[in-house]
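Removed: one protein chain of the complex. Kept in place: all other protein chains.
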Amino acid sequence: MRPDTRENNQLRPVEIIRPYIKSAEGSVLISVGDTRVICTASIEEKVPPFLRNSGKGWITAEYSMLPRATQQRTIREASKGKLGGRTMEIQRLIGRTLRSVIDLKALGERTIWIDCDVIQADGGTRTAAITGAFVALVDALAKLKQAGTISKFPIKDFLAATSVGVVGNEVRLDLCYEEDSSAVVDMNLIMTGQGKFVEIQGTGESNPFSSEQLMELLEVGKAGIAELIQLQKNALGEHASYVGVGV
Amino acid sequence: MRPDTRENNQLRPVEIIRPYIKSAEGSVLISVGDTRVICTASIEEKVPPFLRNSGKGWITAEYSMLPRATQQRTIREASKGKLGGRTMEIQRLIGRTLRSVIDLKALGERTIWIDCDVIQADGGTRTAAITGAFVALVDALAKLKQAGTISKFPIKDFLAATSVGVVGNEVRLDLCYEEDSSAVVDMNLIMTGQGKFVEIQGTGESNPFSSEQLMELLEVGKAGIAELIQLQKNALGEHASYVGVGV
Amino acid sequence: MRPDTRENNQLRPVEIIRPYIKSAEGSVLISVGDTRVICTASIEEKVPPFLRNSGKGWITAEYSMLPRATQQRTIREASKGKLGGRTMEIQRLIGRTLRSVIDLKALGERTIWIDCDVIQADGGTRTAAITGAFVALVDALAKLKQAGTISKFPIKDFLAATSVGVVGNEVRLDLCYEEDSSAVVDMNLIMTGQGKFVEIQGTGESNPFSSEQLMELLEVGKAGIAELIQLQKNALGEHASYVGVGV
Amino acid sequence: MRPDTRENNQLRPVEIIRPYIKSAEGSVLISVGDTRVICTASIEEKVPPFLRNSGKGWITAEYSMLPRATQQRTIREASKGKLGGRTMEIQRLIGRTLRSVIDLKALGERTIWIDCDVIQADGGTRTAAITGAFVALVDALAKLKQAGTISKFPIKDFLAATSVGVVGNEVRLDLCYEEDSSAVVDMNLIMTGQGKFVEIQGTGESNPFSSEQLMELLEVGKAGIAELIQLQKNALGEHASYVGVGV
Amino acid sequence: MRPDTRENNQLRPVEIIRPYIKSAEGSVLISVGDTRVICTASIEEKVPPFLRNSGKGWITAEYSMLPRATQQRTIREASKGKLGGRTMEIQRLIGRTLRSVIDLKALGERTIWIDCDVIQADGGTRTAAITGAFVALVDALAKLKQAGTISKFPIKDFLAATSVGVVGNEVRLDLCYEEDSSAVVDMNLIMTGQGKFVEIQGTGESNPFSSEQLMELLEVGKAGIAELIQLQKNALGEHASYVGVGV
Partner (left out) sequence: MRPDTRENNQLRPVEIIRPYIKSAEGSVLISVGDTRVICTASIEEKVPPFLRNSGKGWITAEYSMLPRATQQRTIREASKGKLGGRTMEIQRLIGRTLRSVIDLKALGERTIWIDCDVIQADGGTRTAAITGAFVALVDALAKLKQAGTISKFPIKDFLAATSVGVVGNEVRLDLCYEEDSSAVVDMNLIMTGQGKFVEIQGTGESNPFSSEQLMELLEVGKAGIAELIQLQKNALGEHASYVGVGV
């Protein structure tokens, strides 16, 4: 049985509060079980050097955990003076996957900064961050659209993320920290509203896995993401209707 | 008139939610008007090198702001690779003032890490951090006391902080960001439950101030701190009775 | 047609020279087409703090590119004073995947440092690094076995890596730089001698992909890895027979 | 009795040598007892980005101690690769307080860099730095005035600093290191020629203090600063007459 | 007898392979005994700020060792986050000495980046780097000349480097690592094709040396460098004829 008695293919309770920070163009507090992440989207009217005069915009992301988000306090990366490899991997993942559903031309020469700050961590912080950041991003771009700053809404499809894994011999959806620590296979899936893959990252550090296991993992994950996207739509209310219209 | 129509000697609405983070020994979300800070207290069973074998404990603090706590997004110190001077000043202040009401011998050879993370900033973040961190510290030490790990409760007195300033010609309590930006004199006061000063930091960068103005500022601040300490007591409930008993 | 007129499911020419650096316990110069990587394995008779007194060993990896491995000179990370996110991701990947085929208990309390230095880059540097590093690792551990320092050879299975991708509408194996730059889907596969997955990292930044495409990619990659493992066996000569014997 | 037999309200012997460094626009070696600080003022004909095209100038300060200024050698911040919190606090304080007596418009779009390097430390290094830096600043600006580069002398008033503290039960002026280490209350005062406060920083880390003690400390400090300003005037000779004329 | 039975005034076997890296404008793998260094020359069409609009070009160099170039693995400077003093000294030396034979005006406003990466170290890595880098530099500039980008070939003379030392009581040429470690006097000589000194760096850390020893060292070194320059000419083939023509 799972630590919280869920079914193997059941998500943890998800809550998306928006807006959450008054000064940000888009902001969300997402809870996935005990994992809680503040996601904000900030608009900056310039692009990085490699995009200047390209007519294209950019989405970039930063990720951090409060020191006491975890069971044992972790040292701040600001105090250590450098970002760890895990943080870099995660912020690159968040930016890359969000960009996959954006029409950067339609966004125009501006940058959206996504900030994901984990205030409580219980497994699945990167996937919760992506799921929440997508909602904050919709809200920020809706402001641009409503203000007439952009003419076409640049988000082509919904995007959400979850984890799947093999714990013992069972394929499970949306692992909490306790399950994640003992999983023999661990996989993050990021998919679109149309059920396509944006990113698959599966690893069997302690136990290489077969094609059959892979198929099972993908199936369970796919269903979980469909649910998450429905939750995003509910949370977004009217703003949900912007997504994909400009395609 | 003040931006939010308060009286000059009136605090903003204060809310203290405790506990706020499930994994921390003590944790608080404090709101002072639109300023919101997550404060946690974490117990570590060792002390910095200069205190080893001294029989004494230590309190240390770290402070940070989420990038989008502010009106304009600020760059993460973790990304810059170093802490700014303002952050260092504030975290030194938080640690130093909390230590002033602690009996470090009674604490024993352990360190309490205070983390103050500003999730929304509207002026007075360092004073809100101190006021909130004190509550988280009481809770963390109450756990030690209840577990019998320490025999004497090591907090000698209450401690709270607020700001006062001169805006135009008026002395005002608990400045919000808009007032803070236009203040000619700006002062932070940190005081104890017995009405003594732990720290006074007053600066008249754009306008040196007289002894008379100083007296007025202190008087208004003193009353504000008395109110804050009453709010801490209400928030702490039973735990409030631990404070000062061991003196 | 592919830039070098290969078939879509054909690897580039692979060469593995061993030993290559006289002072290292294991060392290889691997060429995969124009991509060339020096891989060394160094034995250190201690483990990181989290493994002390655990009876277990560790494999860790570092990855770097010479500044002029690339078409345009890239700035040295040593001169910038920090590792980039891409480097960190790659070195974490190399270490993690090598560990998946190692019996860390049988290795004993020692660390194997894997260094992968790209001297010429033409796509697929991380997968060439893994494929070459595996060979260097076998050689280093063979020395320990021959010296009687370890009684059981700790490598459980072969391990190799390659990339697959979708370029235009075609699924292709072992992308060179020119193909990699224009691929709409890009996937790295790391697999064992028994044909199991150790890691799958697939991303469709510019074009989310379907389950059908995923299946095709995996099939082509699987065959490529089987070939690479045969090449490792040829290169290793007698040392090949150590692998998997102790399982 | 005090370690050097002074009265409680007596300053240590003060010496101000000017100029001290031949290449600097303004330079001073100030001795306050055994504390010795080299202060220079350097003119740069540009301003930081936030002041460009504002018509205003800027004063910024840096502070450092030679490793062997102290009883025990301290590690160089250049070797550690970062500035400590204490250094940052002090250099922010020096810059902020000097700016309080400057008409930045009259200074015009240029920056004055103040460098304070402690060559021997015996308590009160930051207050000696401010008192000495003020003199160097007058000299540097006098050169600009004499050259006709500026038409109005931009210094509005004199500025000096000293420390006061409670040692045992006694309020004392200008603490040396030995006294500073055992003080229960420690306060830095920075005041103008007209007797106004620019900055008050008082802390009772080991002993919160009362309003009565505060009044006593301010009174003693005020008298000390008046003396220091007289010593600045003596040291400045003719240049003293520039100060405040343009107000 | 020397570890490899050479005569005291005999160089180790030297091999210069060119080109070695396909993407670089000039590239060489130089072997001097077991010391092997990859040297590349990269052309950048801009100069550092201090040379802008001067009509002059610049040569700059970077030096690094692979971690396992040495008998014991050394930690990467990129991982430590800073360059060590030895590395800085060497890269300053390489750049400075190459510039001494360049007509920077004839080079025009462009920078040549020299990268020297030691893949195997057995003493004399800095002198091998200079000797090899000179060849790569000739090749890179020959491309500019052949393309008509520059009208005058900017290299005025040949340049090579070697080490000499006193081991026991004997003066020896081109020390290998084993000799270098036990030398009482150690000297690096960098000289031109015309037999002039560009740089002499001699140190007798464990044993100050006399004028007579100095004379002997210089004589042996001079002969060694003449041989190295002949080897450069042989390796350069036709390109050798460019050097010094424009003088």
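All chains are identified by letter, namely A, B, C, D and E, in their written order; residue positions are counted from 1 within each chain.
The definition used in the following text is that contacts are C-beta pairs under 8 Å (C-beta built on N, C-alpha and C of every residue); 3 or more make two chains touch, one makes a residue touch a chain.
If you're wondering where the values come from, they're calculated on a predicted model, not measured in any experiment.
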- prompt: Shown chains touched by the missing chain?
  reply: D, E
Message: For the chain not shown, which residue from E:33, E:154, E:202 or E:224 touches it across the whole complex?
response: E:202
- request: Pick out the residues on subunit E that sit against the missing chain.
  value: 82-86, 88-89, 91-92, 96-97, 99-101, 157, 191-192, 194, 196-211, 214, 218
Message: Using the document's contact rule, name the residues of subunit D that touch the chain not shown here.
response: 21-24, 27, 34, 38, 40, 42, 44, 62, 64, 66-71, 73, 76-79, 81-83, 87, 113, 115, 117, 119-120
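FYI, only the chains that are shown with their structure count from here on.
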Query: When subunit A meets its copy subunit B, do both sides use mostly the same residue numbers (more than half shared) or mostly different ones?
result: same
- line: A CA-based fit of subunit B to subunit D gives a rotation angle in degrees, as a multiple of 5, equal to 180
Message: Quick check: how many Å separate the C-alpha centres of subunit B and subunit E?
response: 60
Query: So, what's the distance in Å between the C-alpha centres of subunit E and subunit C?
result: 34
- prompt: Approximately how many whole Å separate the CA-defined centres of subunit B and subunit C?
  reply: 51
Task: Could you check subunit D for residues that touch two or more other chains and list them?
output: 82
- prompt: Quick one: do these chains touch in a line, a ring, a star, all-to-all (complete), or other?
  reply: line
